[in-house]
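Omission of a single protein chain aside, the complex is shown with its protein chains in their original locations.
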Amino acid sequence: MMSILGFLLALVVGVFVAPILGGLITGLDRRITARIQSRLGPPILQPFYDVAKLLGKEKLLNNSWQAFCAYVYLVAAATSVVLFFMQSDLLLIFFVQAVGAVFLVIGAMSVPSPYSQIGAQRELIQVLTYEPLLVLVLAGIYVHTGTFKISGIYALEEPMLLKLPLLFLVLGYALTIKLRKSPFDISASAHAHQEIVRGVYTEFSGPYLAILEIAHFYEVILILGLVSLFWSTSFVGMLVLVALTYLAEILVDNVSSRMTWRWMVTSAWAVGLTLTLINLLSLTM
Amino acid sequence: MAQTILPFGPQHPVLPEPIHLKLTVEDEIVVDALPALGYVHRGLEKLCDIRDYNQMVQIVERVCGICSKIHAMCYCQGIEEMMGVEVPDRAKFLRVIWSELHRVHSHLLWLGLFADAFGFEALFYQFWKIREKVMDINEATTGNRVIVSVNQVGGVRRDLSAEQLRWIDAELKVVEAQVRALRATTLDDYTVKKRTKGIGVLSSAQAMELGAAGPTLRGSGVAQDMRQLKYAAFDRLDFQPISYPDGDSWSRCAVRYDETLQSIDLVRQAMARLPEGELSVKVKGKPEGEVVTRVEQPRGELLYYLKGNGTNNLDRCRIRTPTFANIPPLVVMLPGLELADVPVVVLSIDPCISCTER
Amino acid sequence: MQAILDFIKSSRIKSPWLMHFDCGSCNGCDIETLACLTPVYDVERFGIVNVGNPKHADILIVSGTVNHRNKKVLANLYEQMPHPKVVVAIGACGLSGGVFREAPNVVGGIDKVIPVDAYVPGCPPKPEAIIDGVVLGLQKFAEKSLA
Amino acid sequence: MRLGPMVPTVVKNLISKKSTRPYPFVVREPFPDQRGELYCDIEQCIFCGTCARKCPSQCITVDKEQGLWICDPFACVYCGTCEEVCPTHCLHHKGAWRPVAGERQMIEMKGTPPKKKKKDAAKDAAAE
Amino acid sequence: MHSTLMFILIVLPFLAAIACAVVPVKQVRSAVVVVTGALLVVASLLLIGKVPFETSFTSMAGLPLASMTQLADFLLLGFVLFLGWKHKHLGIKILAGAQLVILFALEAFMMDHHAASMAFVADPLSLTLVLIISIVGSIICIHAIPYMDNHEHHLHLTISRQPRFFAWLVVLLGTMNALVLTNDLLAFYFFFELTTLCSYMLIGHDGTEEATNNSVRALYLGSMGGLALLLGAVFFQNMLGSLEIQEIIKLAPSAGYAMLPMALLCVAAFVKSAQAPFQSWLLGAMVAPTPTSALLHSSTMVKAGVYLVLRMAPGFVDTTLSTYVALFGAFTFLATALLAVSQSNAKRILAYSTVSNLGLIIACAGINTPAATAAALFLIIFHAVSKALLFLCVGTIEQRIESRDIEDMHGLFVRMPVTASLAVIGVLTMILPPFGMLMGKWMAIESAAANVPVIMMLALGSAITLLYWARWAGLLMSHPLQGGVTPEVQPKLTKYPLVALCGGAVLLSLLSPWIYSALIVPMIDMVNLANPQAMFEAPYVTSKGMLGADSGVFPVAPLFLVLIVGMFLGLRVLKNAQGAREASIYLAGAQSRTAQTPDSFVGPVNQPVKVANANYYLTRLLPEGKVTCWVNTAAVLLALLLVVGGL
Partner (left out) sequence: MPIPTKQVTKETLVAEVLQLKNAGWRIVTATCVDLNENEFDLIYHFDKDLQMEHLRLTVPKGAPVPSISGVYLAAFLVENEIQDQFGLCFDGLALNFANHLYLDDEVATTPFCKFGVVRKTAAAE
């Protein structure tokens, strides 16, 4: 059982530190991406400027349900991060996070705008693509550690990556989708131009878009947290693994075109399930 | 089956220009696409009534900013033919140099936009970065980056010094090397091929029947290029049209990629063979009669029909731009594609709406 | 609380998201606007992002002559932008109709349809001039209250 | 078919110098003969009105009586025609572009119409 | 006391049915239904304190129960045979005939009839089912009262056929209660067949050609299940010498060869639960009036199948059969979820989803660990409540908009704010934490994590489930900012059941840790009692409203705390949002300024075009016909594997 102090710490870190960290990472990401494209790029703090500006803009809505959905997305993302820092059940964290995804979709669908709706449908397809892969990665972790709890992973003697290398790849596959990076920036792209405008984000504006951005900061932290678990034995190892993974994501983002969702579903399932199967069988055999 | 009906344009992030497509999709497969134009229509052909034939050079140059130089050249050639003016050799070569530089910058621009259409941002930036060198050449030699205003009836307005020629040569070397370095990414990358190969197929028979022009036609295996007409100084340059047989977006991309390099080569050839001489001849008299003249724009065959009536103002100035010819093939290509392929295919004809609608 | 409000206000000038609408331009201004985004000019240094969606945009960059068809589109887009917002007109055509002022289907400059905050002359203006225009627009953007 | 042929390019970008020009902190020297802001050296102007007639955009008005040279800089297309046709070369393009403006502008220049050359100028105009 | 409760739970509905059928006055019939429902609810609640117990009756109202059941059994089979003859259906004739012969053989030659009593066992498992049948079932029956009025009004019937309808509806409640309480396999068989007959009667209620055809198909497939069940019974009698369910479970592990009858029982259960390849009857059953679909074909009757598997599960712990059952269930879960994606008919989505969830429950039964059993029970409870709610919502919506197509429900919130909101909550309780269904799924996934093929299918299936639910919830809610929403007036008997089910779904989820302690822990103890070799331990400990184990933790109460606080703030956000400027939707700048509807744009030829939005049904990726074909083939192979594996 967690001590009260630990609980409070997790709460504070999860609610307040995580989005700041997430924003910084997003800023760094934009900076590195710019450098990769031979540009100077925005300041590291740019995501915060963006959010602050959006918060100060006029409230413009198609219906109030949109505002509610954006808000639920934020709460779900924050809750999942808090649960993560409380070293709770991974599967549960993941399901709580799915609440956000579902409400984002519902919020986008609540507007009869074709771009928003197509974005929502694509977002659902993305959920459909990454969710099984993530569940299977978690199952693999369970097979390896005997528990879904994060605390169980920290109890490990040696890094999980050594035993679950293929599942780590699968995780990377799934997280590229979640991070909205090319080739999977299908339902809504960060800033690139897209045939569906900005997909799920199209009809959100001003403060409500800011809420979604903040929620995305939380998600970035959750995603990188998941990655860090694969080298849970040393703090340096964690940092190195997270940094390398994120760099790889940025690199992939910059050397591939956006694919179609049909390709995404079939390829992610084909590759992801095969890798999972091999890794899981090698664990259980 | 439930259908989604959506307006694609006039304002749309993937469309640099306003065009509207009413798309009907099922599960993101396009079942119907109906275009609507008129968002850029100015009616500038009509300006020939109130501007004299010399002023019209500046106006037709602004039909389209990306191929402005070639519009002006085509117009000037028409007037010169009508009035029986023989342009000095040096002017002809200079016209080729600037028009091919224009083609290079237009194709680089297109390659970037095309990359953007399938979401390859880094490639977009890369091509546009390279393009800036060509823009610098434009700016340094003509006084403006985009609308160069170097043509006039009877010749050209500016000259290139020997020093400038050397500098252009050096700059083009860099451009060529950088473009070549992107060949594998543009034409051989897995993700790019997945998004372009077999997408928006137009057979050569279809292309001919629908009146396609330029790289769209050549991408369907018909090797027809107006530069074969040997206008300006093309009669003294080595030139073979480039064509690819498949008729898909990839082929059209490959045609333009190769043409970029080819144009750089043509600029070099023209610079090497540049004769000394006058830049322009004095034009006397007033245009009278009818003339049809054609040149190759970056987007394809450009046709001017000019009719003079013996006054300073033309009777009729009719401009048939390549995109105008490529819209019917586009409408035929769209059904059956995925929604995500729509920008790719729309871009693959290199639409220039301001050309189309004038 | 005041600190937050100040941060929001100061952020406004650091994060202008722009939308570009080609309102019947010859492409000259459009490609120069796009060129601003590319590595050589890279306006993202100033936090400028080309969003392509009026609902996310702070600055509307308009090029080209207004005609009868696109004036409605222009008004629609302007209406969909949340306050505060600024409009930057670029190029001779956007400013006054330019060389096409007297063409049959031309209404005139952008300011015949929506209020314009910054005018960038040129045919087409250089990317540097467009950056200047955005900067001028930004000063007005920062001054505008949440109305 | 290759996977990630773009990698060398982006890695090169990452480690080499960025290509961004630091405008507006450093302003590039304009190329010679660039067609920037249109400028009238009003002292030299003879108010012949050639520029006004030849301008494709018809943005120049010349009032010979009052010695006014008026140009709508927002309609000027910087084509250089007026500069070319000006008999006294009083018109020229500066290298730098015309600064941006917050409201409508007009260039209105007042000079002294040359009395002596008035007839010549009128003759010029008639010849056209 | 036991006997009174049992009387109310089992016999009263039959009496009420007779009353419904006989009394022609509508008010009386409604009163009978409401009162019966209320009594059932009370009785089932009173039963909570009594379990576990065993009881047996030799006679009822002076008549020998056992022989009466026997007689009824033969009559029932005879009636089915008659129906086969009436519909000229060879399959039904053969199946009913075969069952008649086998039953006769069993009764006459293989059994000694000294114990002429009927034994009932009430344990937590059957209690759970009784509670669902009595409470959810009664609510559905009450909702049916206004529904059927509308229904008949819509059909322009001159003579009401409601007496018949309500009679069968109420009969089903009694039958189901009896089915889950009986300890006698033969009695189970009788009630099992009776549910098939109810189903036949209610599917064919409207008398259209389609309804008749589908009811015959249900009868035909149901008879297959009956035959499999009867054959299983014959084998058990032959091998173990007993037809008492508790005996069988106890004896089965020691008699390793008893797996074939277990497999046959499983097949019977699969038929009843409409698992692939038998799902077609349930899909066909959707032509029936919606209360039928809600009661029989989602919350209660189809649960008879999973109940049977769960009941028998202790009898095949750690056998290959168990593995196959798990595989089979997981496969159905995945396959029917895939099929649901391609549907736009709301009732068909619900039907496929029901099959899919039942598959998940069967998979849990097959995994056969205490955690999986707990998952199965949670799933049964929450599925019944949420699915009943959704069915009733669809029924209500259908009567208003005269369509079952979810594409016609875009923006339903504007027209039917109450029902649409309830439906959205219903959907959310199906897929999201901290609600019970998700908790059940969480337990299922955690307990299946080490089983590679099963976990893969569960992972895929659960994602697909999310897809087809979320898009439905989304499209219901599209509405403009101000005004436009018309208040909805519902009859009390429509509104209260919906609200009760909705509240139930949420409240039960909140109470799940206590449900776990009260029902599931004793249930696992019972399993241990029945199968001493197993020595299961309760998988989770509950503390502070959290379910915890070494393998994972589900903090129900804390999550609900977040939910409640979040909701409170969320409502403020909603209120705050009312002050926002109303925007028009983004239509690439082409929105029409003259058209009446705000979602029109100016299309080609300057004509206003109304935008249309549609879901993706992935029909090119997953055409229903083709997928069904593949699924059925695979399922038949799996089922064969199961039976052969039982040998």
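Observations on the model:
Residue numbering begins at 1 within each chain, and the chains themselves are lettered A, B, C, D and E in the order written.
The definition used in the following text is that a residue touches a chain if its C-beta (ideal position, glycine included) is under 8 Å from a C-beta of that chain, and two chains touch if they have at least 3 such contacts.
The structure displayed is predicted, hence computed values, not measured ones.
Remark: the absent chain touches shown chains B, C, E in the intact complex. Of the listed positions B:Leu94, B:Ala117 or B:Leu210, the one in contact with the omitted chain in the full complex is B:Leu210.
Considering B:Gln3, B:Thr24, B:Gln164 or B:Gln224, the position touching the chain not shown turns out to be B:Gln224 (whole complex).
Within the entire complex, the positions of chain C that touch the omitted partner chain are 68-69, 104-105. Where chain B meets the missing chain, the touching residues are 36-38, 41, 43, 45-46, 49, 208-211, 224, 226, 228-229, 289-292, 294, 301, 303, 305, 307, 315-316, 318, 320, 324-325, 327-329, 332, 357. Chain E residues in contact with the hidden partner, per the touch definition given at the top, are 604-606.
We take it that only the chains that are shown with their structure count from here on.
Minimum number of contact steps separating chain A from chain D: 1.
Distance from the centre of chain B peaks at E, each centre being the average of the chain's Cα atoms.
Per-pair tallies of C-beta contacts place A-E first.
With each centre defined as the average position of its C-alpha atoms, the distance from chain B to chain D rounds to 27 Å. Once the centre of each chain is set as its mean CA position, chain C and chain E turn out to be 59 Å apart.
Within chain A, the positions touching two or more other chains are listed as 36-40, 58-60, 114-115, 117, 193, 197-198, 202-203, 205, 254-256, 262.
Contact with two or more other chains is made by residues 581, 583-584, 586-590, 602, 611-613, 615-616 of chain E. The residues of chain C lying in touch with chain A in their complex are 5, 7-9, 11-12, 14-15, 17, 38-39, 42, 44-47, 49-53, 55-56, 58, 80, 82-84, 146. Residue ranges of chain C in contact with chain E, taken from their complex: 21, 53-55, 72-77, 79-80, 82.
Chain contact summary for the complex, chain A toward chain D: residues 32, 35-40, 251-252, 254-256.
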